[in-house]
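First up is the structure itself, then whatever we jot down about it.
Only a part of the assembly is drawn; its chains keep their places, and the rest are absent.
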Amino acid sequence: MKLITAIIKPFKADDVKDALKSAGIQGMTVSEVKGFGRQGGHTETYRGSEYAIDFVPKMKVEIVVDDSAVDQVVEVISKSAATGKIGDGKIWVTDVSRLIRIRTGEEGSDAV
Amino acid sequence: MLSEATIESVQAILDNVWILIAAVLVIFMQAGFALVEAGLTRGKNVANIFMKNLMDFCAGTLLFFAVGYAIAFGGDMTGLGAYLGGDGWFLAGDGIFTYGTLDKFVFFTFQAAFAATAATIVSGAMAERTKFKSYLFFSAVISAVIYPIVVRWQWGGGWLFQLDTPFHDFAGSTIVHMTGGIAAAVGAAFLGPRIGRYGADGKPRAIPGHSVPFAILGSFILLVGWYGFNAGSWLGAGLEIGAIATNTSLAAAGGALAATITTWVRSGKPDVAMAGNGLLAGLVGVTAGAWVVNGLGAIIIGLVAGALVVYSVSFFDKVKIDDPVGAVSVHGVCGAFGTLAVGLFSSIESEGVVKKGLFYGGGTDQLISQIIGVVAVAAFVLVAASILFGVLKATVGLRVDQQEEIEGLDVHEHGFAGYSNAD
């Protein structure tokens, strides 16, 4: 099994979710994160003093899938999250040695 | 009661009702001060900030009742009495001073609210790094002794009132606001800047406040309370309160507008927090002349104060006096400016009370008295506050330790966080 982690633009979250849904993905976990990268941040002025906001809000999407599904899921996310503008984000894939569904104790593919 | 009602008795009751309502409006300002200070600082200190403002009310009320009132208004005004009162402790005795038709308790309620205000002003400048215990001690001393002495000098009939051309400070640009503002500057200087306020390069780094809505809601509440502050300072019910209220509105509007435009021009964007400061700057500025200036004068005072506060904030940033809410600029600088402005914009001549200002053909008499008053009060508060903070720093200590400052005063000083998302 593989864990696919994607960092995307927050306002794209709904599109990505919908795309994954229609691609048959039945589960995912998302969280709010902050990103630092080429996109850069911006400087704000507060009461006359400047301060730099280096981190931009991003959304992190985590999906555990069967090895067979990885390419398709990566594909789907890339498409649905892309705006073509800098800062679209990254997707990375890591190995998962075990997956358990807490409710049933099922393991592996059955637990997805 | 009705049976023996006379025109005078009804007018007297009307005076008292109005001033009591004005006092309630001024007491409401405590909530405004708390919100402005909390909004312009970080969430990890929010409970501490509300606590300080709550304690200012408690100290202001109890100590002004016990001693402050007597120091400010008690006893005769000759000799030492021109500098310090000393009769009517605990408001005891019916012979003690009160103003005009006002019941002594009504007059006290109004004056005590002012005392709490003077203390609260300081809170903002010392926010996010002051030991609660030390703040409490300071707050007690300023509302029990320092502020009452300043009041004595003018409103209490003291030496500034006894000048040939009396120093004129209608509702307290100097007596209340500059007094608070100077003490605030001293406190902030003794404390030193918050951790992270200045970069390695020594350049100021902004520490954004956690809630603009709190800051502006607080400013609105202060505006509302200010009508009691200024129009109530007529100390009776008369038609004059209309012009006073109008001047208050115009200066407030001018101040917010000027601060908005100034920041817009300076940094390319209209700064909301500064607009709030500008509103207050205009209010502080017009407080001294609320009765004696006309509409045009009020607008000019407001506009100047609103622009002034923006540059003043940057100035104190540069000299490393870290004032999270701009209290020194709003109350200290604009308080002084507004008081001096009376010497320029006063359009009223009233025997033994005030002369016309320089721009209204009254020459420099009033202006000179204004300068004397501002300098004298500033000097006194500077010295008194320095001694007080010096002693506190040397004994209890003024500032919380580094870890506490980083993790927030709420948890360390008060035992729990001001915000919780516990389930």
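A and B are the chain letters, set down in written order, and residue numbers restart from 1 in every chain.
Note that in this section a residue touches a chain if its C-beta (ideal position, glycine included) is under 8 Å from a C-beta of that chain, and two chains touch if they have at least 3 such contacts.
Computed from a prediction, not measured in an experiment: that's the story for all the values here.
The complete complex stored in this file has its protein chains present as A x3, B x3.
By definition in this document, only the chains that are shown with their structure count from here on.
For chain B in complex with chain A, the touching residues are 204-209, 263, 266-269, 271, 273-274, 277, 310, 313-314, 317, 326.
For chain A in complex with chain B, the residues that touch the partner chain are 44-51.
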